[in-house]
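Okay, here's the structure, questions in a sec.
Right, chain A next:
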Amino acid sequence: MSTMLHTVNKSPLERNALDSCLRLAGAGSAILLIEDGVYGALRGTSAADRIAARVRDFKIYVLGPDMAARGLSEAPLVDGIEVVDYEGFVDLVAEHEAQQAWL
Partner candidate 1 sequence: MAYQLNGTTFEADEEGYIKDISQWSRELAELIAEDENITMGDDHWEVVNFLRQYYEEYQIAPAIRVLTKAVKKSMGPEKGNSKYLYELFPYGPAKQACKIAGLPKPTGCI
Partner candidate 2 sequence: MMDEDDFNPEVVKRFLFVNRKAPYGTVYALESLETVLISAAFDQDVSVVFMDDGVFQLKKGQDTAGINMKNFSPTFRALDGYDVEKLYVEKESLEARGLTEDDLVVDVEILSTDELREIMAAQDVVISA
């Protein structure tokens, strides 16, 4: 089985892309939240529990520049989610054999 990097670019408060990703991603996959997907990393939202319940099953990342654009640089994140910059994004792409985008 190939190692997979999943990207999610929709807000979990508006669409179910993150929920579907969390339901279908294989154990040990990496998940990177980008664009409006970064709202999924926030603590204290009505969607936070759903991702918090799965942080041990996946390695979950969030893209820093997309957080900053939305005024979330200082916002508290769900425990276990790691912020990466564009370089980190490139590294994640290089480290994984395939990618799946949840749009």
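Following the convention adopted for this analysis, a residue touches a chain if its C-beta (ideal position, glycine included) is under 8 Å from a C-beta of that chain, and two chains touch if they have at least 3 such contacts; residues count from 1.
The set was built so that all candidates are chains of the complex that A comes from, given by their letters.
In this text the structure is predicted, and so the values were computed from the model without any measurement.
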{"item": "Pick from 1 or 2, the complex member that touches chain A", "value": "2"}
{"item": "Of all residues in chain A, those that touch candidate 2 in their complex", "value": "9-11, 13-14, 35-36, 39, 42-46, 48, 64-66, 68-74, 86"}
